[in-house]
Structure formats: C-alpha cells, structure tokens
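A selection of the complex's chains, in situ.
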Amino acid sequence: MRRRIGLKILGIGGILMGLFLFLFFGPPGLYHQTSTPEFCASCHVMEYQHDAWLKHADHRHLDCIECHLPNDNFVNHIFWKGYDGTKDVIFFFGRLYADDLTISAHGRQTVQDNCVRCHAEMVSQMMTDARDCWDCHRRVNHNYPMVNPRD
Amino acid sequence: TLQDCAPEKPDLIKVAQISDNEYDPEVWGRVYPLNYESWQQTKRPKPVDKSRYRRGWDEDRIVYDRLSEFPFAALLYNGWGFGIEYNEPRGHHYAVIDQIEIDPSRTSPGGVCLACKTPYHKEFTDKYGMDYLKAPFMEAVNMLPEKHRELGPACIDCHQGSTMEIRTHKDHLERGLALLGKTELSHLDKRNLVCAQCHITYYVPRDNNRKVAGDVQLPWTNSRWGSIPIENIIEDLLSDENRIEWVQSVTGFPLPYIRHPEFELFSNGSVHWQAGVSCTDCHMPYYRVGANKISDHDVTSPLKADMRACRQCHTESANWLEKQLFHIQDRTVSALNRAGYATATTAKLFERLHMEQKNGLNLDENLYRRAVDLYKQAFLRVVFIAAENSSGFHNPAEAGRVLTDAVAFAGRSEALLRQLLASGGIHLPEKIDLELQKYLNQRGGKGLNFKADQQFKDPFGIQEIFSEIPLKNK
C-alpha cells in the first residue's frame, strides 16, 4: 500500500526529475555536493548507514555513490542519480519510508556490480553472480551487528 | 538548503528535574512524556498469534495457564501455590495486580512477595523490617501509599532521578552481586542488571517452622559474573534447610524451588551475552517517535513487537529470524516435555513405593537414597528450564545440556525405583498412569481446569512414544 502511493508520487516525481537534472548541472557545485556522504547523511534516515560506513575503516574513503550508483558509464550514472535522488527526496518528505530501510533488488545489483568493478582482479577466480559479496563480507553491509563482544 | 527541511535535531535528555526519591511515574512523565507513555503501554494486550510459546494477555485477553501448557507441571508442583494457579505473565503493569488476583496460596509468604513488584520494597523493608516482610500479603499491600498500591516496576527502580542514569534499586540484587564478587558495573552491565533485579531465581528464607525468616535471597553461592550454572544453584539450594520452601505432595519430599532464571541462563556464556547484547537491547529496543529515538518501555516479547529489536543487529528478515527462533524453541520444548514427563513418571513411582512401604515393603536403603538424590537433581533442572521464560532462546546449547541431564537423572532414578519395586514383588506396566486429571482439574478456590488447547505438545511427536497423555478438557 505504502509502496503503491509511493509509486504514484514517483510518477509525478519523474517530471520533477528533469528539473533536478537541470539543477545538478546548474548551480555550481551542486552536482558535486550531492555526491558526498555528508549530503546523504543529511537525512536522518541515512544516519545509521552513515555511521556504519564511518566505522567500517576500509571503505571510509569511498563516497556512498561509489557503491550506490551505477558507475559503468556516465549516462547510466547520471540517470540513476536523478532517479534515486528524486525518489529519496519524495519518500523522505512524504514520510513514505519504514523505520528500517531495505535495499531494493536494483539497488542490490548496483552495489554488487560496484564491488566487482573495484575488486575485479581479486575476484577474477570466482563466480560473482552467485550471491552477494556482503553475504560473507558482512562488515561492508550497514546492518552488520555492531556490538562489543566480551573477551 | 536541504538541511533546513530535515526534522529538528532532538533535545538531549533533560536532567536534574526529578528528585532521587520521586516514586510517582506521573511526575517523571511530565519531564519525559514519551517514555512515560510507552511505559504505560505494558498495560495494553499485545497482538495475537505472534509468539508460539509465550502466548497470553494478547488481544484475545486470554490469560494462559502454565499448568495446562505443560501438564506434567501440575503433577510436579502439586503441594503448594504453583500447583494451583500459575500463569503466563501479562506485563509490568500487572505485577501487583496479578498477585492480588491470583489464588492466595501463592502469596502466603506475605509482604516479602512484594520484593520485585512494588518500588517501595527497599524503603519499607528498611523502615518496617519483619513487620512488613511477614505481614499477610494484602495487609502488606495496604501499608503502601494508596495511590501506588498497584504500582509495578517504576521509573525509580531503573533510574536515578537526578541524573537519569540507569541503576538498580533492590537489596537482594546487591547481596547477589556480592556473592558473585562483582563490584565494578559498566553501562552494559547495568543494561542487564536493571532486569536482573527481578528476572532471577530467588528463595524466601525460612526458619525452623518454615515461616518467612527475612527478605528474598539469591542462591548464587560459588558462582561468578558470567557463570551461574544450574549445578551451583542446586548445590546452594540443597545446602541448607532454610532454603526448603514446600513439600511436593506426590513424593512427600521437602524441596526448594526455582523461578524465572532469565539472567542466570542468559549470562552463562550464551552467544548474545558474549556478543555484549543486553536484555534491554532485545526487550526495550530504540524506536523513533517523531524525530527522536527512545527506548521502548513497553517491555514485551520481541515477537510481539515485530522483531524490531533483532533487526537493528541482524540483516535477515523478521521472518527468517522468527524461523530460527522457533528452530531453537521447538527443540527446547520437545526436550522439556521429555524431561518433564520422565520426572513426573519417577515421582509417581515414588508415590507407589511409599504406599508399598506403608504396606510393609522392605527395600535397599542405599538404592532408595540414590533414587531420591537423582530425582531431586532431575526435578530442579526441569523447573529451571520450565520457569525460564525464553523457551531456550536465551541460551540454546545450555538449555539442551541441562535438559539432557534432567532426563538422565530422572531415567536412572526411574530405573532404580522399578528395580526396588520389582524386588518387592510389584510388577508395573511400562506406562505409569500419571493421573494428570487429578492434578489439573478443580484447582484451588477458583476450581481451575485443564485447557487442552493451551497444551504445548512435543513439536516432534517423540513424547507420544513414552506416554500417551489421555487428557480431555472437562
């Protein structure tokens, strides 16, 4: 139900997307600014993921979009940046999100492709489409139990 | 900028507005309205059919009867209050109310029973001593300030008003921690201990006439922080006459007892304890109210709160987590059935043997005494797991171990009893009639009866191989 309303709004939002695309290339720096982790985390719903990313030492030097937007070619990148960005904004201000966010199937595939993109050499000997990298590399996943084990 | 539209950053916790001896939650509630509201929700019934083994006081408002859930318990506990009326808890709001409403045999010790119910217990014990502790239960309740007679776990039990730090508020816990040699308390420790004020086993010490001899005590001798195993608890409980609280009618044995040992089972090396997870993490998870995140004070089963607690740590879906939870609970409940019926069968053999003794049966005293010792070991293990409220989830491997031992002790005791009886010329069939109807029906002043639909049958059907349980709802 929540989803369906969401998608309707998304339709209208699609129109706004054009506007967004314009804005990205319009005001100086906005394209860049909307690519930073600080921007993503400016929505409190992203805080948890931001903190988890911050604590995961090995990828702290990456922006969220390194994983969360297609980086295979520029057109694809900019299209999804506009689309996802608009969707996030609409869902956020429309309060159309659940307490714990879950990634979409498309989102998952995007991330997986990015893991493989950067670590292509490392994983050249394995099947990369059989399952998600973060099934094993659970620290990369923002939902990994953040606890302090007793010794 | 975009940031401007984002909801406001929440206020920090306000401090120093509550005095350190403010009992009234309403007063606290004026400063912390959200927590107060969520705390009040323990009154509210929870959604039905979420939990498999912790039903009760759900939206159907049925109070579940633990003796119908596990019929063997009706036989084993027969002889005092727990064998008459023993219910699944309803929630913190009902702590005192449930005591008032339950069969009065349960509250016969008196004021001492308020130890984990009223926030005034510490003050009243200090002020009035044995006059309060030994007062007949309703008299003790009536000693409490009228407005708060029915007040259960309250803000003051868990918080220092002036600082809002979490803290504990029970002398018995202090004494228990002293037994463990635990002195330094971290914040994490406290997130467990606020619950361990009450969710622990205890005994009411008795004098030579089995009358109440003081405030509640914890059987934690020889144990330590992170390891309060059933072996040590049993040793403590059997070490002194003053820990013997009742006489089991089927066997005639004077016995100690074990209640809600959540903290003991959980802290004994369970994977979540070792991971630094606390009771509070699972039973009081953070949730969003507007732009704030607060701890859910509507303490309940995580299943009845949509597994929100679990999902903050686990990536898996609520469904997946439930399945694993049931994987564990089903196995514990199956084993508990085995252990419970094995022990009940043994109890019935004692009954028979004692009868035959009266008819002149002679027996090997040494074997008999071994049978008794083994039986007590089995019984206390059964109670330990049956009384623990997570159906094994708080520590699956330990629950499995304890139940295996329970079955082993009961089985050997049964073997010795059958031998003793057969030696005396008494030949028994394999299936011993447990006469469960006798224990399950017409209990107490309310005439409580067995409710067949509440029974937790062995989920794997193994129990049927041992004992058909011929029960009909009357």
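A and B are the chain letters, set down in written order, and residue numbers restart from 1 in every chain.
Operating definition for what follows: a contact is a pair of C-beta atoms (placed from the backbone, for glycine too) under 8 Å apart; a residue touches a chain by one contact, two chains touch by 3 or more.
From a predicted model like this one, the values you see are computed outputs, not experimental measurements.
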Response to the item:
Full complex stoichiometry, chain labels as displayed, reads A x1, B x2
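The working rule: only the chains that are shown with their structure count from here on.
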Item to complete: Could you grab the centroid distance between chain A and chain B? Build each centroid from C-alpha atoms only and quote it in angstrom.
Response: 45
Practice prompt. Within their complex, state which residues of chain B touch chain A.
Written response: 2-3, 5-7, 188, 226, 273-277, 287-288, 291, 308, 311-315
Worksheet item: Inside the complex, what are the residues of chain A that reach chain B?
Response: 39, 42-44, 93, 99-100, 138, 141, 143-150
